[in-house]
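Since the structure comes first, as C-alpha cells, the remarks are kept for the end.
Every protein chain except one is present and positioned as in the full complex.
Right after this comes chain A.
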Amino acid sequence: MAAAAEEAAGSGGGSPASARRRLRIISGHLRGSPRAAGQEALSPSPCKAQGGSAGPAAGSIPKKRQEILKWNGWGYNDSKFIFNKKGQAEFTGKRYRLGGMVLPTFKEWIERTFGASLEHKTTSRASLNVNDVPPSIVNEEFLQDLRATKISYSQDAEDRVFRAHGHCLHEIFVLREGMFKRIPDIVVWPVCHEDVVKIVELACKHNLCIIPFGGGTSVSSALECPEEEKRTIVSLDTSQMNRILWIDEKNLTACVEAGIIGQDLEKQLSESGFCTGHEPDSMEFSSLGGWVATRASGMKKNIYGNIEDLVIHIKMVTPRGIVEKNCQVPRMSTGPDIHHFIMGSEGILGVVTEVTIKIRPLPEYQKYGSVVFPNFERGVACLREVAKQRCAPASIRLVDNAQFQFGHALKPQVASIFTSFLDGLKKFYITKFKGFDPNVLCVATLLFEGDREKVLQHEKQVYDIATKFGGLAAGEDNGQRGYMLTFVIAYLRDLGLDYYVIGESFETSVPWDRVLDLCRNVKERIVRECKEKGVQFAPFSTCRVTQTYDAGACVYFYFAFNYRGISDPIHVYEEIERAAREEILANGGSLSHHHGVGKLRKRWMKESISDVGLGMLRSVKEYVDPNNIFGNKNLL
C-alpha cells in the first residue's frame, strides 16, 4: 500500500484532489442550477492546466491491481468458490449477494455434469515466480525521456505479468502452470490525455511498441504480446485516467476519461443522479476505452443502446496525431463515420483518451422477472415476438435447459422451511400441474427499468406475449438470481480449473430464423468434437440468447469439460472452440457480437469481411500507424 501511495505521489496527484473534485461535481448538482452545470461543462480539465496539481480519482481498482485482484484468475482476491470442510460449495467474500452462502446441490451438479471428483485436484502455483518472468529490456535513453515527463511507470515483474494477458482460458492456464514467452517490458500510467500524447511521441521517437491496457478483461487474446516483437513493449495502462471531466445536463452527455471502469463510472454518475446504462457483464473491471476499442455491448442495450449508440465524441491519440470530431452532435453526415474506425479498432490504431458519452437520469424503478417455457423453441419464439413488437425490457435473456439446471445448482441453502415449501409448491405446479418436463423446460429472465407505472404496464405486455407462447411467470427472485449469476459465473472457471474442468464462453449474433438451428448445431458440434478428441466425459455445452434485435439475436455459449486423461487439454480445448466457431459461421452466425476479434479469431476475418474489406482496414492502419507502434497484432 505504501508503494502505491508513493507512486501516486510521484505522479503528482493525490486522493485529496480527486475528492475535492468529486465534491465539486456533487455540489454543483446539488445546487441544481443549469447555469452552474453549464459552467462546469466549460471549465477546462485541471490536467491541461499543467503544473501537475490534478491526479486520478480514486477508483475501485488500485494501480497495483494484484492487491485486490487475483493474479491468476478472475476477479477479486476475496471472492471465490470453495468447497468447505463439509465438502459443500460456498462462495466467499461479501461483495456479491451470493457471498458467504452455502450451495448445497452444487457439488453434486459438478460431479454429475463433468464426472469430476473432489478427490482429483490440480494445484496451481501459489504465487508468481519472479525468476520465470522474462526480463524487462528498456533502453536507457527512453527511460530518461520518460522520467522527464514525470509519468509514473514500473518495471516490476508482477506489474508486467499482470498486463500481459486477458482472461482467455489459455492465458489463465499459462499463469497457473507456466509463463508467457513475451510480456510488456514496462508499464506506464498516464493520468491524462496530454500524458498519452507524450508517451506516444516518445514511442515514435524511440521506436517502441505500445499495447494499451484498460481493464484487462479481454477474451480474444488481444492483450497477449506478440512473441516475435523485438522492440520494447510498453503497456499503456489507462486506469489512472479515470475522471469524469464534465457533465452536461442540458444535452445529457458526460465527458469521461477513457480509463474509468464501469462500476466507478456508474457510481460516480449516480452521485449526480445519472447513469450511462451500459452494463457489460465485465462492468466491474472493464474500462470505457476498452468498450470503445472492442465495440462493447451492455446488458441493458434495449434501453440505453450499445457502445456505438452511446458515444457522442471520441478523442484518440495516434502516431499520426490526435483524431476527433469538431463538434458533439447526435449525428452528422460527413462521409463514413470516423468513430467507426475507432470503435472496434482493438488498440491497433492508438489510445482512446476521452469519450463523451450519453447519460440518462437514473431510473425510478427497477423490476426483475422470469418466465418458464416448456421448451427452448417456444422461448425463442417468444423472444422473437417481443423483438417484433419492439417491447423488449431493459434486458431479456433466455437460458436453455442445461443452464437452467446449472442455475438451479447454484441456489443457496434456503433460509426457512416456508421458502423451501414454497419452492416445492412452485416446482409441483410447473412440472406436475402444467406438465413441463424439468429436463426440457427453459427460463427467460427479465429486467424492467423506468417509471414505476410504465414498468408495470410494460411488464404486463411482455407477460401477455409470453403466455401466448406457453410461458409461465416464475417470479422476481429467479430473475434477479439469474442476473447476479452472470457476474459470479466468471468465478466458476477458477474453481473448475482446480478440478480438471476447463471451460470458456463465446458469443455470436445471428438472424432470428437461424437461432434455433445455430444453437442446436453448435452444441451438437461441441459434443461431437469432444468425443472425437478423446474427451472422456460428455461436455457441458449450453447456450443462452442474451440480446434481441429487430433482425436477430445475440447468442452466448458456455462450454466446459473434464480434461482428465488428456495430455494437452488446452490444445484440445482450442481445437474444439475453433470447430465451434466454424460451426457458428456455417450456420450464418457472426464472428463476434461484442467480444471482438483480437488474435484469437483473426483467421476468420477475411471470410467475415471480404478481402477488400480487410484491405480497407489495413490501409487505415498503414496511414495512421505506419511504423506499427501500436503493434499488438490484433484484428488484421
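Rule of thumb we're sticking to: a contact is a pair of C-beta atoms (placed from the backbone, for glycine too) under 8 Å apart; a residue touches a chain by one contact, two chains touch by 3 or more; residues count from 1.
The rule we apply is simple: contacts and distances are computed from a predicted model.
The complex includes a chain that is not drawn, and of the options "Ras-related protein Rab-22A", "Mitochondrial SSU ribosomal protein S2", "Replication factor C subunit 3" or "Dihydroxyacetone phosphate acyltransferase" the UniProt name matching it is "Dihydroxyacetone phosphate acyltransferase". The hidden chain makes contact, of the residues A:Lys531, A:His571, A:Arg603 or A:Arg618, with A:Lys531.
In the complete complex, the hidden chain is touched by one of A:Arg125, A:Arg520 or A:Lys602, namely A:Arg520. Within the complete assembly, A:Ala586 is the residue of A:Val102, A:Ala148 or A:Ala586 that touches the hidden chain.
In the full complex, chain A touches the hidden chain at residues 115, 439, 513-514, 517-518, 520-521, 524-525, 528, 531-532, 536-538, 585-588, 607.
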